[in-house]
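A single protein chain has been omitted; all remaining protein chains appear in their positions.
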Amino acid sequence: MALARPGSIRRYYDINGWLFVGPALALICLFLVYPIFWSLWMSFHSGRGALVKFVGFGNIQRLMGDAVFIQALTNTITFFVVQVPIMILLALMLASILNSPKLVGRDLFRTAIFLPCVTSLIAYSALFKGMFTDDGIINSALHALHIISSPIPWRADPFWAKVLIIIAITWRWTGYNMIFYLAAMQNIDRSIYEAARIDGISAWGRFFHITIPMLKPVILFTSVISTIGTLQLFDEVINITEGGPSNATLTLSLYIYYLTFKFMPNLGYAATVSYVIVILVALLAFLQFYAARERDQ
Amino acid sequence: MDNFLRAQLPRVAALAMAGVSLFAVSAAQAKQLTVWCWDPNFNVAIMKEAGARYTKTHPDTTFNIVDFAKADVEQKLQTGLSAGGTGLPDIVLIEDYGAQKYLQSFPGAFAEMSGKVDYSGFAPYKVNLMTVDGKVYGMPFDSGVTGMYYRKDYLEAAGFKPADMQNITWDRFIEIGKAVEAKTGKKMMGLDLNDAGIVRIMMQSAGGWYFDKDGNPSITDNPALKASLETLGKIISNNVYKPAAGWANWVGTFTSGDVAAVTTGVWITGTVKAQADQSGKWGVAPIPSLDVEGAGHASNLGGSSWYVLANSQGKDEAIDFLNEIYAKDIDFYQKILVDRGAVGSLLAARTGIAYAESDPFFGGEKVWQNFADWLAKVPPVNYGIFTNEADAAVIAQIPAIAKGGSVDDALKAIEAQVKAQAQ
Partner (left out) sequence: MSDRLKATIVTIATYGFVGVMSFISVFPFLWMILNTTNTSIDIMQGRLSMGSALSANIRNFFAATNVPLIFWNSTKIAILSTVLTLAVSSLAGYGFEMFRSRMRERVFQAILLTLMIPFAALMIPLFVIMGRAGLIDTHIAVVLPTIGSAFIIFYFRQSTKAFPSELRDAAKVDGLKEWQIFLFIYVPVMRSTYAAAFIIVFMTAWNNYLWPLIVLQSNETKTIPLLIYSQASAYYPDFGVVMVGVVLATLPTLIVFFLMQRQFVQGMLGSVK
């Protein structure tokens, strides 16, 4: 793509470019720039409530020695590494299946799988808490299917609590990602698939060689969004496990929330932890962009 | 506009002006006080009652009571305070454990009331927690004085009479629990392993807290805390509890009759009594005591107080209102006791009729009298400003204790975490 354009065309591009982008940019500048600089400035301060004083890099030093922070960091990265790939794969498979015109009851399935996104946080966290108790439905069902011999202590065991959270997130957000893929798949011309089928390419082949490449921009989008979402994980952990047991499901966002609202409010330190998230996400997002980079002509 | 109307215009205008000025005059005197609190059936309803009483004698003052979830009130309050005091109400409800935190980290944000309210009439431990540098900042509201509510029918089935439940120790409680489970299959209590409430009750009953009188962490050298954690360990290892996954679940353990007892603050009374079919089956006894020096049978869990924001427009009216109703209106306290099960902190209110009543739900016991007596015996402690951090540290160690780990190790870990967090 030619970035080096002759003068008048470049001006034309520039004027139009800024016009289209302008309104959004103005709003973002208005409502995000000040808060971002404020929180950046705050991260160099520390103190109780309104009694803040400048500490330079003191907050970063505190971070290094903060065992709870390290645990929150580890948990967050663990969730990211395990949950995001599973969810994206699941959503892709589902979207691909539901995109086929031959499937009976497509509308029903599609609605069903999207429902979790629409279910309110209270309802589904109450439900998950209720279903995954020691004597709850899940344990009973697993027992009946002879998969386990003694009930799994979902909420009391650090490992299983993490599994519970991963199940909850995947359940909630797979449909969301599926919608994005479905929309993008609609934009793929059917005739390409027809031609491939006539050429004798199998369903898997069509999936891997046509669908996925054409969906690459959207897959990248959902992957980055899911990265951001999982690294900022908050809703599920505060409602289902409250960060427990013994901080096994404490995430960075939850820690920030506690630092801001539950513990003695230290807004400066909380801001510092926020920027750890930003750096982490930026790093991972950049990696993903790089991996999917387009080769411009 | 036709001529007739045009002629009328000056008259209409004059009337309008008069109306406006009349409105302006009364508007200058009329005040609407905004109050933030949680729980529609308890705090909100009580505040509405208080407001109605005040408006009767002061028709210019009306009330706008906005209810949010408890965590949300704290979030909004803290956001507003951190933003320099914008967007805040006139009166706000703050849970007692957090009072010092707000008072100390946002100095000047709350209105001082020491000169205007007679605090000698309130339970000392309530006044203590809202005092900074000798100045008192809030209006004590409901007390979380604790009691042990127990199912007389389950205990009888296991061979225990009400007399057997009076002034027992926790070790005895656990013994009784095992017997009850053996005979009736019911666990003795519901327990949420993600909540340190029971630890706090036990600790305060022996006059201890996470922090000493000066607010310094007192963890490893704290016999009350150690005894509390040991007792918690015994409750878990003897399996006399039903696990609860969160608040609502915990409430469900006793409302559905799954457990034989619940030890918590008096504000649970309304919830207990809401099960009409359980009337006559419940009794109330003093909470069990720890096995340490200075241990008693009185403690507190929760409880909150009203605070006035210093830069509120209706500050004076708010203080006057709180003073008139919450500090003086004894009849008000009778009403909220009967209607909502709210035990106020005004000591004089205990002489009112309602407090002497026997309650048919509890088999004719004079439960309120008991609570009123215990209220005066609650050991005053300094909640300090880092209670939530200490709570979190304790909760983080509960799984280890539940697995039978050493309490001393747990205490060391708690101390390390508290020292790291408490900055």
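Per-chain residue numbering starts at 1, and chain names A and B are given in the order in which the chains are listed.
Assume contacts are C-beta pairs under 8 Å (C-beta built on N, C-alpha and C of every residue); 3 or more make two chains touch, one makes a residue touch a chain.
None of the values given here were measured: they were computed from a predicted structure.
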item: Omitted-chain contact residue, chosen from B:40, B:159 or B:280; value: B:40
item: Residues of subunit B (touch criterion as defined above) contacting the omitted chain; value: 34, 38-42, 64, 66-72, 75-76, 79-80, 82-84, 86-87, 89, 247-249, 251-252, 255-256, 267-268, 270-271, 274-275
item: Residues from subunit A at the interface with the omitted partner, ascending; value: 1, 3, 10, 13-14, 16-21, 23-28, 31-32, 34-36, 38-39, 90, 93-94, 97-98, 103, 107-124, 126-127, 130, 136-137, 171, 174-176, 179-180, 182-184, 186-187, 189, 203, 214, 217-218, 220-221, 224-225, 228, 231-232, 234, 252-253, 256-257, 260, 267, 270-271, 274-275, 277-278, 281-282, 285
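Here is the rule we go by: only the chains that are shown with their structure count from here on.
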item: Residue ranges of subunit A touching subunit B (in the complex, touch as defined); value: 46, 48-51, 62, 65-68, 126, 129-130, 133-134, 155-156, 158, 241-242, 244-247, 258, 260-267, 269
item: Interfacial residue positions of subunit B with respect to subunit A in the complex; value: 71, 74-75, 78, 81-82, 84, 101-102, 104-107, 109, 193-194, 243, 245-246, 248-249, 385-386, 388-389, 392, 395-400, 402, 416-417, 420-423
